[in-house]
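Just one protein chain is left out here, and the rest sit where they should.
The block that comes next holds subunit A.
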Amino acid sequence: MKKTITVIILLSIAVLVLINILNTEEEYYNLKLEELKQEYAIKPVSSINHSLLPELQREFSTPQEVTETCISCHTERHKEVMNSAHWNWERVSYVEGRGVAAAGKKNVLNNFCLGAQSNELSCAKCHIGYGMTNDHYDFNNARNVDCMVCHDNSDLYLKGSASAGYPDRTVNLTLVAQSVGTPEKINCGSCHFYSGGGNNVKHGDLEVALLACDRDVDVHMAANGMDMSCVACHTGENHQLKGRLYSVSSTNTNRATCEQCHTATPHFDDILNRHNAKVSCQACHIPEYAKVNPTKMSWYWSDAGKLRDGEPYEEFSSDSTQEYMSIKGTFTWAKNVKPDYMWFNGTADHYLLGDTIKSVPVQMNTLFGSHNDRDSKIIPVKIHRGDQIYDKKYNTLIQPKLFAESKGDSAYWKDFDWETAVAAGMERVGLPYSGEYGFVKTEMYWPVNHMVAPKEKAVSCAECHTRSDEGRLASLAGFYLPGRDYNKPLDFFGSFLFFGALIAVFIHAAFRVIISLRRKEYDANVIDYENNKPE
């Protein structure tokens, strides 16, 4: 019996050892990745030093003069710029269920500062042009293209607040013009980090900390890592920047993807590679966002307008995030946020000015996708929730006039009167207003693409492949996920059979033991009897 057990144990151990040998989990030198690192370690060096150009040795009294000077050498570039969404604030594209439509900052709403219309003076701070004060902006005037906001390498350029996109008056235009070059992180960041009225308000994964962060925050942009700039991935061939931001974009084209460098099969392990058919790289490699500074998670406009002694005020929470502002309402913020997960195929729809509300919460942007759609993958998203003003009777969201320079100009941020702000805003966008407003719940979806973690920190298998309600994909339905899903009746039936068999076997064995004990006694008697007989 002992031998029996040893042999079985030895065989089993042999099997286990073999399994371990055949299982190749350990690390190899990743040549593909090293090549990429080599490639991106070499930072682009400009072939020209603008500070030496005679054309730029002069005073500029207006920023338009700078633009004219740029165009005098770069004779065609402004045309490229004027074809871009950065300039036009809209793109025409086909949208499922809507048809061909133009969408962009001109006509979408969001659930942060709601919309740019009627607030251009302030919002145009992030337009790559000068002088957008209202909706009569001339998008054909090349003189108004702001070259410097993207190409300034001196860190001195600054757009003025409430200046319709003009630079701050303190900016030395000559110095800036002489130090232009490839866009750096801060060029993009000056708008994209601060969208929504403060650092990291909107995105959650794009914020000022990325200017100098470590690899734990972002492997690509880390100062102690590859220190890549935005345009390393968001390449700007002919000023058409690669990348889609689905708060305004609609199509699955010209996206900046991880695959463009890493290929669709970047892992040594094919089990991981195969995930890529349905799971985006980001889903596993961005375990959390807002790793350094908090991001806004909700914004309730319905609370706005409370005044103290007739004056607006702000309240801060213990971690010094704004909790309340009379002009904006109540907020919540969060840091190190686990993303939500959604199916997404790269196409999106948006709430456009004038749309009727079909469901509540209103989806400010709808990300299309489902498991059965072959273009769809699971992506991480930040969901920003809130409520905002809408027309109760016409069932449309309202574009209120928020900003003005002084009181009495119907701007909510000065007068705190929704009635006049709504009337002024809706008149400007040319939509009817019934006179009855209320607040409706809204949601907005922000795909999370930055703050890629080092691979050791990627989401582990069991964080999704788990029956736990805490699983990252616990609420993403419509498909079979091993480890999360199982057939309940089958499990019940199977366990019943298994344990039933165990019990049956034990009962059978018990009977055998009892009976054999009895028989042994009997046998013993017989033997005794027989042994005794000869005596």
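What to note about this one:
Simple rule for what comes next: a residue touches a chain if its C-beta (ideal position, glycine included) is under 8 Å from a C-beta of that chain, and two chains touch if they have at least 3 such contacts; residues count from 1.
We take it that contacts and distances are computed from a predicted model.
Of the names listed as "Thiosulfate reductase cytochrome b subunit", "(2Fe-2S)-binding protein", "Phosphate-transporting ATPase" or "Protein FixC", the one that matches the UniProt record for the absent chain is "Thiosulfate reductase cytochrome b subunit".
From the options A:211, A:307 or A:502, the residue with contact to the unseen chain in the full assembly is A:502. When the full complex is taken into account, the listed residue touching the unshown chain is A:16, out of A:16, A:73 or A:92.
The residue touching the chain not shown here, chosen from A:133, A:263, A:317 or A:336, is A:263. Where subunit A meets the omitted chain, the residues involved are 1, 3-4, 7-8, 11-12, 15-16, 18-19, 22-23, 25, 263-265, 270-271, 273-278, 374, 460-462, 465-467, 479-480, 482-487, 490-491, 493-495, 497-498, 501-502, 505, 508-509, 511-512, 515, 519.
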